[in-house]
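Removed from the display is one protein chain of the complex; every other protein chain stays in position.
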Amino acid sequence: MRKFLSSAFAICLVIALTPAMAPGESSSAGEAIWRTEATDAGAKESGIPEFFVPPPPFSDGIFPCSDCHEDQEVNPERRVLEDMHEDIQIINHNEKERWCLDCHNPDNRDVLRLASGRLVSFEESYYLCGQCHGTIFRDWKAGIHGRRTGEWNGKKTYRLCVHCHNPHQPRFKPLAPQPPPVKPKNIK
Amino acid sequence: MTKYGKNTVRETKVSRRDLLKGAALSAAAAALPAADAKASVWEAFFQRHFQELNAREMEKVISRLEMEYAEKYGKEIKISTTKPLPGVLFGYGLDISRCIGCRRCVYACVEENNQSRDPQIHWITVLRFKKGDKWVSDMESADKYYNPDKVPEPGYFYMPTQCQQCENPPCVKVCPTQATWSEDDGIVVVDYNWCIGCRYCMAACPYGARHFNWMKPGLPAEEINTKTHYLGNRPRYSGVVEKCTFCIQRTRNEKGPYPACVEICPVGARKFGNLLDPKSEIRYCIENKRIFRLKEDLNTHPKFFYFFAT
Amino acid sequence: MEHTKHLWRAILILVIVAVGYLLGRGFLVPDSFGKYGHYRGDNLQEQMNIRVPRHGNGYESCGFCHEEKVETILETPHRVINCETCHAALRSHVEFDSIEKFLEDPGSYDKTAEMEIHSAQELCIKCHDYQLAKPDDYTTIVVVEHLEERDMELGPDVCLECHDPHDPEM
Amino acid sequence: MLDLIKHFFIALKQVFTGSRNYYIWIAFLGFWILLGLGTYMIQLKEGLIVTAMRDQVSWGFYLSNFTFLVGVAAAGVLLVIPAYIYNFKPIKEIVLFGEMLAITAISMCIMFIMADIGRPDRVWHLIPFIGTMNFPASLLAWDVLVLNGYLFLNLAVVLYVLYRIAHNKDYSMAVVRPLVIMSIPWAISIHTVTAFLYNGLPARPFWNASILAPRFLASAFAAGPAIMILLFQIIRKISPLEIDNKAINKIAELIAYALGFNLFLFGAEMFKEFYSGTVHMAPLQYMYFGLHGHNRLVPWMWMAFIFNLIAFALFLSTRARENPVTLNLACSLVIVGVYVEKGMGLVIPGFIPGALGEIYEYSPTNHELLIAIGIWALGALLYTLMLKFVIPVYTGELRFSDGMRVSAKVVSGQEEPALPEQGAGGMVPDQGS
Partner (left out) sequence: MEPIKEKIVIPDRGAGMKDISRRGFLRAAMGVSILGVLSSVLSAVVPGKIKQALASTKLQPEPVRTGYNPYEHYYSYIINLHKCIGCGSCVRACKMENDVPTGFYRTWVERYQKGEEEHARIDSPEGGLYGFPATTAGVEGVSKAYFVPKMCNHCEQTPCVQVCPFGASYKTPDGLILVDGDRCMGCSYCVQACPYASRFINPLTHTADKCTWCYHRTSKGLKPACVQACPTGTRMFGDMKDRYDPVRHLIEEERTGVLQPQLLTKPKCYYIGLDKEIR
């Protein structure tokens, strides 16, 4: 028990220090990857098992970004997007302070950039979200935040943050509920 | 272990019971024209309690049931009788701060567990509470028939309930025929062939988790889930009680999948795992989150933990 | 006619009892009883006036005299902490007869005593020492380790050597 | 052995010969029994869906009747206590009829249970040693045991006494007394166990009050003897049997105590719930004031309360107790009052609001009513047939000796055996409700 606790505490530390610990080479985009949190010593010790992340939900034909962006000049200026991506609006995500290049890497658009300057692939976007949402990131790693499928005692599939939260409008979209149960009077 | 250990004690009684049974059977056989009485009807009538069946008898019972089901639904239905895994005690977590009340779990459960479609039986009930109201123990303020266009609705929160798989289950205590019992992995199960339908357990359950087949369950053959467990989701009979079993047919495997409701939940509010495994996510919930259990004051010690991940 | 005598006697006793009851009631039941409810309504006013508040209104009160201090701390993570949380209540420092009058014109009141200043060890550690029960996202240190790493020894004001409580970030 | 068979046929003959009114009465009961049986067949075929019971209210009218009848059965003992403890002669003479009522009531209880359960074909699972009775844990298992035990106990007493009388022999008190003494705690236990059946469920706070068992007994000792008083008056009228007024007055006096105690316990319950006002108050609130606009039970409950109150006032006064009109009125009021209070008013509100706070207003369907009426008719028939046989034996008109029927010996001094003539029009006044 106490060991678990200390390891849980270790996770906290690890999260705080995540930017400093670069993981190995990120695999190419669009391909499903098995990822072992081997670099996270604390996570390994606490027994967070290897987990599987499905590919991120890109809009059709949008990835790789470098197809278009390779030749373009980087324009770091804050502006209203007009020619492309005008559908992307930031809502409920600190829109006043936020700008594309806070997260997207200006030099190589196929990867994301953490505040520390470290580059992460889109499959590891949880590091990006985890920068600000640290406690949720820790919960997510432990499997408490977010949907999980797979085997309860074996291999598990995690979802990336972006599977449920559109990074530009992260609030969970309301769903239509399924029909309510039949009232007892009407059960015939 | 104890539950199965009991069988050996009971074996001694069996001979006498067999005698009585034999006497009754022969009397019945004599009373009825042999041509009319189908053997399986009598076999079903005199089928013994699940825990008293030895391996050979179990096999016979299962093959008979599979035959019956094949006849009834025109489909091959596999019935497993997997025993509890050693060192496993199932626990369930539900994140109230995430649930949006979309009822996906309710219908996933219906499909997975072959519940009756008409008349409707739902093992999961999603309750809607008003925020700022007097909290969930005041159940009267709950509404389970809410039907808005979109969920979550502002100003409401949702609390799904189902069998809480109590450590100290009042339903098991009251059953007059021991037709329902708590397995070693903590799942409370019902032997649908032993239940007499007195509904005492329904009166005793503080969570409204038990459901009665008021008539022959309306289960369309094409929608049937053929992977079943004897104590779980095999098709039920009229006049017996049924309940959530944490998808015993799925989870009772070393590398079994999550229960259907956990898999379907779009917001990931549902968590499931082994309470005896310190690395499981349910243990993480209990040890790191504020949790509560429904109707804690009744000392039923549910293994169903509601928690707040926020 | 003897019977009427008894009757009169009984009536007399009843009248005495009734008058006594009413007199007693008139004396004993306070006027304002029942003004708002089944209680003495005046007590509401008494409760409001029970004493002059000892604590002030946070930065609003202290800021009248210590403007620059308040301005600095409002820029730091410690802005959520009230002055009086660490220092003592305002009235141990300034004597005032009514908080409203004080707020109207704080300059007219003189400081009666020095503000209490506790040793930093006592104050900082009370909040920032690591403890399991403290929230996960709250900044805590294990004091012993924290000092060992920096080759320091526990003393009354050891924290102040590196941190300023009014601007705690290094 | 041969004699026994002969006697059996004599008894059959006695039971199946009677006046025109007797046949009309039997036919009347038979009609309802057949109707009930037919409905039961439908219920067996369709399932309990034909009732108004649902998952929210999983016990209903059948269990309400069962609960009431357990009380009636237990009340048989009320006659036994003065008869055998205080040796009160007038009652001693009619103890047999009380015990027969108990037998009838218990049989009806068992029938109501059979009507209620979902799989009557599996009832053998309950039989000790053959099935897997969950004996010490389940109160329903206890109930099965004590109810059947009580049935056999009463049957044993009645059969033994009748056998001896019918053979012109004195029955031995050494045999009867222990059985009768045993039946006193047993009668209390059947009702207490039934009360505990509800009482032991923390999920239903309305039942989970320790006052429930005493309230059960008090109401049983009010309603059961009230039924007996009515029955005795009818028996007295239609048969040569003489029942002393003293006996009836004594029973009425006991009803007064029981009813008063019942009302007191009721008040105690009301105070506790409404003064403390916790969530457990909801069922009582539903019963007496309505809950969230649901108030189907409210008029019934107030009616029952007022009936009980009026009946208590009547029973309190000695004059009203001795006047047959007011006595019968009071008895009817008690029976209806307790039937509503303990039947509908106990079982159904236990489920309202349900475990998840849902309010489903239950009221029995026609199927349930017909089956219940059928069972009541069956009970009435059982009691009629028993009376038809027992009264002549008791009065000495019917005797077996050496396999011969001797009808000449007349103890009561009457010359002609006067068989029930009036047809027992109001035989089961409790049936209409």
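By written order: A, B, C and D. Residues from 1 in each chain.
Operating definition for what follows: contacts are C-beta pairs under 8 Å (C-beta built on N, C-alpha and C of every residue); 3 or more make two chains touch, one makes a residue touch a chain.
Treat the numbers as computed from the prediction; the structure is a model and nothing was measured.
Touching the omitted chain from subunit B are residues 96-97, 131-138, 141, 154-155, 157, 286-288, 290-293, 296-297, 308, 310. For subunit D, the residues touching the chain absent from view are 274-281, 285, 288-289. By the touch criterion stated above, the residues of subunit C touching the omitted chain are 18, 21-23, 25-31, 33-34, 36-40, 43-55, 57-58, 80-82, 84-85, 88-89, 97-100, 126-127, 129-135, 138.
The definition used in the following text is that only the chains that are shown with their structure count from here on.
Rounded to whole angstrom units, the spacing between the C-alpha centres of subunit A and subunit C is 46. If you average the CA atoms of subunit A and of subunit B, the two centres end up 36 Å from each other. As a whole-number value, the distance joining the C-alpha centres of subunit A and subunit D reads 70 Å.
Within subunit A, residues 5, 183, 187-188 each touch two or more of the remaining chains. Subunit C has residues 136 in contact with two or more other chains. Subunit A meets subunit C in the complex at residues 5, 12, 134-135, 138. Interface residues of subunit D, counted against subunit A in their complex, comprise 49, 54-57, 360. Residues 46-49, 51, 53-56, 58-59, 113, 116-123, 125-126, 129-134, 137-141, 144, 197-198, 200-204, 279, 282, 291-292, 350-351, 353-359 of subunit D touch subunit B in their complex.
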